[in-house]
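A single protein chain has been omitted from the complex, and every remaining protein chain is retained in its original position.
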Amino acid sequence: MTDILQLLVAGLATGGIYALVAVGFTLLWQTSQTINFAQGEFVMLPAFFVLIGMGYFGLAFWPAVALGGAASVVVLGLAFKKLMVDPMIRHGVLPLVIATIGLAILMKEAVREFWGADAWPFPALGATTDVTVFGAVFAVQSLLILAICIAVVVALQLFLGGTLTGRCMQATAQNPTVARLLGIRVERMILYTFLINGALVTVASLLITPIYLAKFTNGEWLGLYAFIAAIIGGFNQARGAIAGGLLLGVVDNFAAAYISSQYRTAIPLLILIVVILFRPQGMFGRIEERTV
Amino acid sequence: MRRSKFVLAFATLMLLSGAAGADVKFAYVGEISGSIAVSGGNFRDGIILAVEEINAKGGILKEKIALTLYDTQTNPGVARSQMQKAIDGDPYVILGPIFSGNVKVTMQMVRQAEIPDFIGGEAAELTTLGSPYLFRTSFGQQIGMPKIANYIRDELKAKTIALIWVNNDFGKGGRDRLIKELTARNIKLVADVSTESGQVDFAADVVKLKAANADAVFVYSNEEECARIMREARKQGLKGPFVGDTTLLSQKTIELAADAANGVVGHVGLTADAPIPAVTQFAQRFQKRFNYKPDHNGIKGYTAVYAVKYVTEKKLGKFDRKGFAKTMHGLTITPQDEPGILMETTWDGTGEIDRISFLAEVINGKQNISKVLPKLGK
Partner (left out) sequence: MRRSRSVLAGGVLVLAAAFLVFAPLGLKPYGIFILSMWAVMTIAAIGLNLTLGYAGQISLAQAAFVGIGAYLTAYLTTKGWPFWSTYVFGGASCFAIGWLLGYPALRVQHHYLAFVTLAFNTLVYLIFRNEEWLTGGIYGISNVPRPSVLGWSMNGAREFYYFCLAHLVLVSAATWGLIRSPWGLAFVALRENPIRALSLGVDTRRYTLMAFALGAALGGVSGALYAPLVQFIDPTPFALGLSLNLLLMVVLGGSGYFFGPFLGAIVAVLLPEWLRFTQGFYLMGYAVLVMIMMAFSPSGLLGLADRLTRLAPRSAAGAVGESPAAAARSEGAG
């Protein structure tokens, strides 16, 4: 029983991170038809900005986090949009997909070349101790991760649903043409989406890098799992991405523990295939109409 | 008078230019990038240190060593093409690869080209495939695993083992070998957890290890994964003792795992912390030259180059690749013969190596040698 509880909490913690990354991914798709194949690398990078802050600029941890976070939002949000997405989106979806594949390679190789191929330790946000509840040992870190993910997601939902800007962003996502007619500054809303994605990946990076250790290959599997979470949850609903992420984290952990460990990574992939073939709109998504 | 002086000067010039032009070519085909770049980099730097030292003293048989580096990217396809490139350059000896999969894919080519190859790979089967040109620089798993199985039986007195291993050539080879040795000693394997190379999330795997409730946990993976496994294990309160072979106790693992590595025990074939003055001095020279502490791969590369020097100069007197290979089989080199070999080393007819080795424990972030294990042969 304690095993199941522990697996559940560990799964929810990792799932929370998948959820953050998947939400960002979904937001980009909804508002600007951007499929960001480099989303995993986006999560890998902020940690390195923080390490640079600590290493080269000699900052303490939290100032480095502030600096790294700001740099991430600017580079992964603003620069990404202005320099990559805007010039390419007029050519259609595929060129942008290819370009983000290229971007993923570029980010990986740049980190490997300029920082190094080794893994680096990364300071944890909270204590690295345990707490025992009902005889099951939980890492404080896992609980902290889960709490932060929930907090961020709730904040995001409140923002999107409760504020004027948030509702304008939703309108832009649902129907940009009508939104423009209503006087919503669509371009600016799209920019906000990119900035929010930049912030989300930064939070995910800070949460996951202490466990994964900072390494240039961190983005590979993380990106894939984020895509799967987004699709399982429903590619056109942020809520779906959250559910998808949590579900994926839990399923992955249980599959690894109770089904073959050699085929551990097959389970999420099989779920993905089944979902796409039989329910492409995912758990919460709406069926996408075809524009003629 | 003037003419003979001229002839003398001319002859000297010819000799000098001839001597300067004649270099003996060494090729390093190794994992400079890719998943085991740390090991490949260490091996390479060990080679470079040895080459620089030897060249400073005049080279081998008065010829300087010209070293060319080729990167396999820890990818068998690339390894094959890079090895072909290296062979095209007609080297005297080849050093590397370290990644066992890369050794396998290049073995045939090297054998056909009849070039001696000092590999870093430790997978057991490499010396069973019958190449007369293959020489190890560290134990195969078939030498290391019996030693550690004995330790588990005699010192730890464990009756059950939970094993976590990385699913590649190296990990699977070690696992297969270990299971054989444990079974022969009536020790039961109660958990057999395979992990992916490059895996980052070990939560579920540690849960499985905990559920097994074994007397001891054996961790057999690459340095980074060992570190992540130890951290996760401590996080979840998995009780040891934790045993491993070389990688679990290496410098990089200790660095990455920090406190989580303390208390880990295991067998190390080669280590910069060995209580042998020659090794300690080598480690200091290495640290000075490259600004980091060498791991076992650095020692492997270093000793390989000196082995080549010794055999070529003292045993052959000339550059003869076929003769070199023949001489190596059954050869023992002592530090008296050649200080650069650091520890007495014997190669058998299959290229397998025999040396003393060590049992170690990680105490306070440092590897501590607790016992010296004798060579299997003597």
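Assorted remarks:
As written, the chain order gives the labels A and B, with residue 1 at the start of each chain.
The rule is simple: a contact is a pair of C-beta atoms (placed from the backbone, for glycine too) under 8 Å apart; a residue touches a chain by one contact, two chains touch by 3 or more.
All values derive from a computational prediction rather than experimental measurement.
Among A:Leu8, A:Leu67 or A:Ala110, the one in contact with the hidden chain is A:Ala110. Listed residues A:Ala79, A:Leu158 or A:Leu269: the one in touch with the omitted chain is A:Leu269. Considering B:Glu31, B:Asp71 or B:Asp201, the position touching the chain not shown turns out to be B:Asp71 (whole complex).
Across the interface with the omitted chain, subunit B contributes residues 33, 71, 75-77, 80-81, 84-85, 87-88, 101, 104-105, 108, 125, 167-169, 172. Touching residues on subunit A toward the chain that is not drawn are 35, 84, 87-88, 91-99, 101-103, 105-106, 109-110, 112-113, 224, 227-228, 231, 262-263, 265-266, 269-270, 272-273, 276-277, 280, 288, 292.
Just so it is clear, only the chains that are shown with their structure count from here on.
Chain centres here are Cα averages; for subunit A and subunit B they lie 39 Å apart. The touching residues of subunit A, when paired with subunit B in their complex, are 3, 6-7, 10-11, 14, 112, 117-119, 121, 128, 130, 137, 139, 141-142, 211-213, 215, 217-218, 220-221, 252-257, 261-262, 264-265.
Only residues 33-35, 37-38, 41, 167, 193-196, 198, 200-201, 203-205, 207-208, 210-211, 224, 227-228, 231-232, 235-237, 252, 255-256, 258 of subunit B touch subunit A when the two sit together in their complex.
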